[in-house]
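Below you'll find the structure, written out as structure tokens, and then a few comments.
Left out: one protein chain. Kept in place: all the others.
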Amino acid sequence: MSNMEIAVTRKVAGEFLGSALLTIVVVGSGIAAQQLSTDIGLQLLENTLATVFGLAVLITVLGPLSGAHFNPMVSFAAVVERTLPLRDALCYLPAQVAGCVLGAVTANVMYAKAAISFSTHNRVSGPHFLSEALATAGLIFVIIALQRVDRGAWSAAIVASYIGAAYYCTSSTSFANPAITVGRMMSDSFAGIAPGSVLFFIAAQILGGVLGLVAVNLLWPRTNEIR
Amino acid sequence: MSNMEIAVTRKVAGEFLGSALLTIVVVGSGIAAQQLSTDIGLQLLENTLATVFGLAVLITVLGPLSGAHFNPMVSFAAVVERTLPLRDALCYLPAQVAGCVLGAVTANVMYAKAAISFSTHNRVSGPHFLSEALATAGLIFVIIALQRVDRGAWSAAIVASYIGAAYYCTSSTSFANPAITVGRMMSDSFAGIAPGSVLFFIAAQILGGVLGLVAVNLLWPRTNEIR
Amino acid sequence: MSNMEIAVTRKVAGEFLGSALLTIVVVGSGIAAQQLSTDIGLQLLENTLATVFGLAVLITVLGPLSGAHFNPMVSFAAVVERTLPLRDALCYLPAQVAGCVLGAVTANVMYAKAAISFSTHNRVSGPHFLSEALATAGLIFVIIALQRVDRGAWSAAIVASYIGAAYYCTSSTSFANPAITVGRMMSDSFAGIAPGSVLFFIAAQILGGVLGLVAVNLLWPRTNEIR
Partner (left out) sequence: MSNMEIAVTRKVAGEFLGSALLTIVVVGSGIAAQQLSTDIGLQLLENTLATVFGLAVLITVLGPLSGAHFNPMVSFAAVVERTLPLRDALCYLPAQVAGCVLGAVTANVMYAKAAISFSTHNRVSGPHFLSEALATAGLIFVIIALQRVDRGAWSAAIVASYIGAAYYCTSSTSFANPAITVGRMMSDSFAGIAPGSVLFFIAAQILGGVLGLVAVNLLWPRTNEIR
């Protein structure tokens, strides 16, 4: 990451914009899928492909500016890995949450729904906790591992593909991001999450993020012959 | 864009051909989807994937010749960004519109429908206006941003992916292109738009295109340390 | 194409093997789709994605050996473009046809059907003729254009994407290949073609191939400043 010297205001603006656009893609395609398809698996397929496409675009264009995190756990991992100053991460966090909320509201308006319509989709269960922890662990593992094996240039395609796989193979559909979890609380759709499940998901995501960091550092120790 | 010195007639021919082929893909796959599938979400999925594949091909092969705009808003943005002379853009415009019309007619004939069959699909609504404005803003933002971050070489995959995400997450299914909006007026199919909605869509697209240009120049000012 | 000096027997073996594997993918996924799905659009989607994936693989691994044509029209165009000696093309032709027939038979056996079961899928109609001519014209145009704009290295992804778009936007589902048209005659499935429609399709494909060659040479004349 050679973007250490970019003004933090521009980087924060990039995180805000990217988080908003990502949430528009996730929530908007979730609403569209629910309105247009009857089979739930097909709804998830439509939601997944839109998210994969959108994430690849956003990481490609905003990666060189802000790192294209859109996710406090990714920013936290970057601080631990010393590729992002803690000061920047503290500015990223509110921008990411605000962007995700704005994105959910925009998607609602774009589909003629109430701007803020809280989800009633309860997602508290043991299997969901395990799913979110694993999904976040895998996301952090993949992002850091790409840097360790000198394939950071592939991150747009690989992180998007990771989400494409994780949406389908976890029972929670892999939110894996505390900011978008808050945003999706405000969408009464297929892609929503009830307010009462949000802290539960965020706890799983924090645990998973730490696990992912531990795993990647076990497999590629800092002072290793191959980075 | 190093194609400034190519004869304008060849560039215009490239825009005409590319616009026609893009519209054949969009309208043809729209007709096929409507004939072959019952679930509307699945129809949109088929239409989306065909468009993503086709756009990636056309931008790859025609990009080095004409810039592969196929879209007056993209050409307009290129003029503002000084990567296309205004004189060329004025020649591109009629070629893009004529290409899109020819493409729609060809798709109709290929599916044994009346060559010109006007759509009755009314698309005038506030949410559709917001959708088209956002979709076009995003398209222009992504195309210019790719140049600012020196990733113009990825434009085929990224612009195609952008459309793949935008088709699904906007309630208007993201026409985001005044020329193809005119062409799709002539297809009485899933992918069509009623003549009475065309100017409404184009107004939203122009507004969106201007917004996209403003946003990309705010985030990457011309005289910036990182382009 | 720097494979001019490879022994022709190895190149012909590559064409035979690749044609067989391509046909296994096309016909096998066609049979699977028909057996597993009820919606015809969904069947075509499954058939399309399998073909896109398979074609990308085969062009990547066999391209450096034989050019990965698997298609007499592509070999014919290569002769005209002087990237393949006529003598080699004459050896490719029977290998391509034999490979496609073997592939169809293998797919039949793999699905416990009669090894040779002629299709009853009649495909003779004006719109189908137009579709096949356009699909083949586009295929030849794209393959040659990739060389003209120095993007031959992208051919695996781009040719696969082209077929992905063409399957969906043409009413004939884009065979665009005389050899596989013969092979698909021997599959009584979704992907089959009745023997009585084969010559009709091949005529359209030959006409389309010539049109594609003319178009690409009009847009990129041989003695042009940009190749």
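Chains: A, B and C, in written order; residue numbering restarts at 1 for each.
Assume a residue touches a chain if its C-beta (ideal position, glycine included) is under 8 Å from a C-beta of that chain, and two chains touch if they have at least 3 such contacts.
From a predicted model like this one, the values you see are computed outputs, not experimental measurements.
**Student:** The chain left out here touches which displayed chains?
**Tutor:** Among the chains that are shown, those touched by the missing chain are A, C.
**Student:** For the full complex, which residue in C:Leu17, C:Met73, C:Val101 or C:Ala165 touches the chain that was left out?
**Tutor:** That would be C:Leu17, which touches the missing chain.
**Student:** Which residue among C:Pro64, C:Pro94 or C:Gly152 touches the omitted chain?
**Tutor:** C:Pro64
**Student:** I need the residue numbers on chain C that touch the omitted chain, in ascending order.
**Tutor:** Residues touching the hidden chain, for chain C, are 3, 5-6, 10, 13-14, 17, 21, 24-29, 32-33, 35-39, 42-43, 45-47, 49-51, 53-54, 56-57, 60-65, 106-107, 109-112.
**Student:** Even though one chain is hidden, which residues of chain A still touch it in the full complex?
**Tutor:** Against the left-out chain, chain A lists 39-42, 44-45, 48-49, 52, 125-127, 130-131, 134, 138, 141-142, 145-146, 149-151, 154, 157-158, 161-162, 164-165, 167-171, 215, 218-220, 225-226.
We take it that only the chains that are shown with their structure count from here on.
**Student:** Between the chains shown, work out who touches whom and classify the graph as line, ring, star, complete or other.
**Tutor:** Basically the chains just string along in a line.
**Student:** Centroid of chain B to centroid of chain C, CA atoms only: how many Å?
**Tutor:** 28
**Student:** List, in ascending order, every residue of chain B touching at least 2 other chains.
**Tutor:** 39, 42, 45, 49
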